[in-house]
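This report concerns only the one structure given below.
Only a single protein chain was left out; the remaining protein chains are all shown in position.
Let's look at chain A:
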């Protein structure tokens, strides 16, 4: 049994050492919010945090990881979508097909942790994830909302979403 520290818990699973972290997360641990898009670290749909750093999990073999490293996936970013980046994303209705957005959000969260006042140049350099729907301008706008203090209303973009699971307004 191998062990990894994921979203606050040490989890055990069986997988060969060359298995990329992505597939362990998705298929051994059932954390399917992290997506497969290319397998060659080009698209970023598989982005997770390892010790706070945005990492493309599709090319990270689990043999290169220990249970001391803290892995965070979209499921662990917040319990209820309340991370400021997630809130800004929903407020601006960034996603279209949505498939790349877990990776986008993880990349943005890591960027903003490193550079809370991220500039356009910072965004261009850090946000190299691919979105075929072309949501890029909203991705940029949402990051700026957080960089400016996290209140989507300040950007005149507040719209209220309803959590489809609970019916409560988020």
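Note that in this section contacts are C-beta pairs under 8 Å (C-beta built on N, C-alpha and C of every residue); 3 or more make two chains touch, one makes a residue touch a chain; residues count from 1.
Everything that follows uses one rule, which is that contacts and distances are computed from a predicted model.
Among the names given as "Cysteine desulfurase", "Putative ABC transport system ATP-binding protein", "Heme chaperone HemW" or "Isoquinoline 1-oxidoreductase, beta subunit", UniProt records the absent chain under the name "Isoquinoline 1-oxidoreductase, beta subunit". Although one chain is hidden here, its contacts on chain A can still be listed: residues 8-13, 15-16, 18-20, 23, 26-40, 42-43, 45, 73-75, 78, 80-81, 86, 89-90, 93-102, 105, 123-125, 127-140, 159-165, 167, 169-170.
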